[in-house]
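Every protein chain except one is present and positioned as in the full complex.
The block that comes next holds chain A.
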Amino acid sequence: MWDKIKDFSSEFFVTGDPLILGAQVSIAITMVAIVFILTYFKKWRWLWTEWLTSVDHKKIGIMYIIASILMLFRGGVDALLMRMQLAVPQVEFLNAEHYNAIFTTHGVIMILFMAMPLMFGLFNIVVPLQIGARDVAFPFLNSLSFWMFFFGAMLFNVSFVIGGSPDAGWLAYPPLSGLSGSPGVGQDFYIWGIQISGIGSLATGINFIVTILKMRAPGMKLMKMPMFTWSVLSSCTTIIFAFPILTVTLFLLFIDRYLGAHFFTLDGGGNPMMYINLIWMWGHPEVYIVILPAFGIFSEIVSAFSKKKLFGYKSMVFALMSISFFSFFTWAHHFFTMGSGANVNAFFAVTTMLIAIPTGVKVFNWLFTMYRGKLSFPTPMMWTIAFIPCFVIGGMTGVLLSVAPADFQFHNSYFLIAHFHQVLIGGVVFGYFAGLYYWWPKMFGFKLHEGLGKWAFWFWNIGFYVCFMPQYALGLMGMTRRFNEYNFDMGWQPLNVVSTVGGFLMGIAFLFQVWQIAHSIKFYKKEKTGDTWDGRTLEWSIPSPAPMYNFARIPVVTEQDDWWEKKQRRLRGEADPPEVAQAEQAPLEPIHMPRNSGVPFVMSSFWFIAGFGFVWDWKWMIVLGLGGVIVSMLVRSFTYNTDYYIPVEEVERTEAAARGAH
């Protein structure tokens, strides 16, 4: 009996690596600590009623952001481990297998479990406030999306200590990711983790499209929408057309592995290259999915801190929407070297170059918005300013990569690594940081400490260039990605050391941000006005943090940048247009709100159980998990009491408390 348990656990848990053992111990300690703190302070009920069951878009957004920052930490540690391994030639700090696992999880976590949730967090917090809505179109589905993402991410992460991480690269090309190449459970964790969270992403995409199209405040025509909302619309459009491709592709891979089909194996008439073709049909739109909202954030910030209307609003809208359309026609540039012939490569090289044009238009729009503006440079604006040159360089190297014949040299070299890190860090990460700093007061009611934020900013930026500029050179010197050792005589060591130093500078920058948040909480200073930055859009017209119903009275919108125009009118002493004034003086009405629900949490945990069962092929667990999912759906279908009204007196009380704090 004892031997059986020992056998099982040596297969079940990852053993034999001191780094992983350390992680297992620290995970166990952290979990015990969390349970202890929640029990000691009697916070379990609070956690359940206020957060886990919440359908409030603002709280869901905050949970997304917390989860993504935890994932940023894990993905960042992965990155530093890799940089440490590469700093010195011919050492085995990480062996090949462990290194493979680490670059795989680094990629998956950073894109799917860091960038995506951070993006969804900002969608959730900002979009309903910007368009004058009280929640998203489907609040229950929104909560379900979050928990599907969360449990999917946890399922993926658990592979690190249980069963073994996937190690076939972040897109898991077969045949390596097939049953013959990866017989272990790691690849199954990959498939199920991404599938479960992918359902959540798709649902979020649908949710926000409907929210934006159907729930805008009266008078807010499409062409009067704030630019961030436009970018969310374009990003979500791309999500709902791209994510099904991912789901189907991974499902085919699952059938190959689980049922022994031959979609992507050479025997039986399959073709592994088909997988590469399909996965990039999702993979390429995916990078635009994460960058488009960052463009929206920059547009908001540039305009707010230049005290000017965004230059070229219409061209910006056109650029966003055309990128989300054209992003579907460039996928083959990820595999120019596959051998599809000159015609295919030429076509996709040209589409890739074309898509750089709308992005260039945007850069000029931001620059012209700043031109002759009344500029100020708090942290959100600094990230925006840093983004522009960084993204332009990243974009230019992207255009170099799009030249198909030259790509045969660049392909899978560190030149490529440097390129996509430059657009993803310099574009996406800088953008979302800018957004976090900009909307932080709206989320929590206090500002983040500016001084520490500037330290973090400079460490991030200097660290970034120190880390990735040498990698362009390394790529041209012939260093390719995804190996853990190289010889002394390659001459790559000096630049690799520099790059590692840069990586650690970014690690320090992250610590500064943690310190900044801790410091700002400790020296909490309430942000009283609700309009921290003298903003332009509707979210700044309500108190910070926003009351749970957002708007006591739904505003009537007449202008683009409505809140700014309203403030200007009042400064000039002009009267509001009659419909605006009427909406503002209308008597309060009871506010219709969705009720909290525990079903999303429970249902998603059953998905986790089902996924875990599929990974280990434990039939009883699959049945239990899927059964739980079905029961959860039934419970929800027969729940009729899903909404309630906030009485007028309570709205009055809340408003008085929030506004009285002036």
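Operating definition for what follows: a residue touches a chain if its C-beta (ideal position, glycine included) is under 8 Å from a C-beta of that chain, and two chains touch if they have at least 3 such contacts; residues count from 1.
Assume contacts and distances are computed from a predicted model.
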For the chain omitted from this view, which of "GntR family transcriptional regulator", "Zinc carboxypeptidase", "Cytochrome o ubiquinol oxidase subunit IV" or "ABC transporter permease" is its UniProt protein name?
"Cytochrome o ubiquinol oxidase subunit IV"
Could you tell me which of A:Trp51, A:Phe93, A:Phe328 or A:Trp515 touches the chain that is not displayed?
A:Phe328
Per the whole complex, from A:Phe12, A:Phe93 or A:Phe241 the residue touching the absent chain is A:Phe241
Contact with the hidden chain (one of A:Leu179, A:Ile255, A:Met338 or A:Val392):
A:Met338
Given A:Leu38, A:Met274, A:Val350 or A:Met477, the one touching the chain that is not displayed
A:Met274
Over the whole complex, note the residues of chain A touching the chain we left out.
133-134, 213, 222, 237, 241, 245, 266, 269, 271, 273-274, 277-278, 281, 325, 328-329, 331-332, 338-341, 344, 554, 589, 591-592
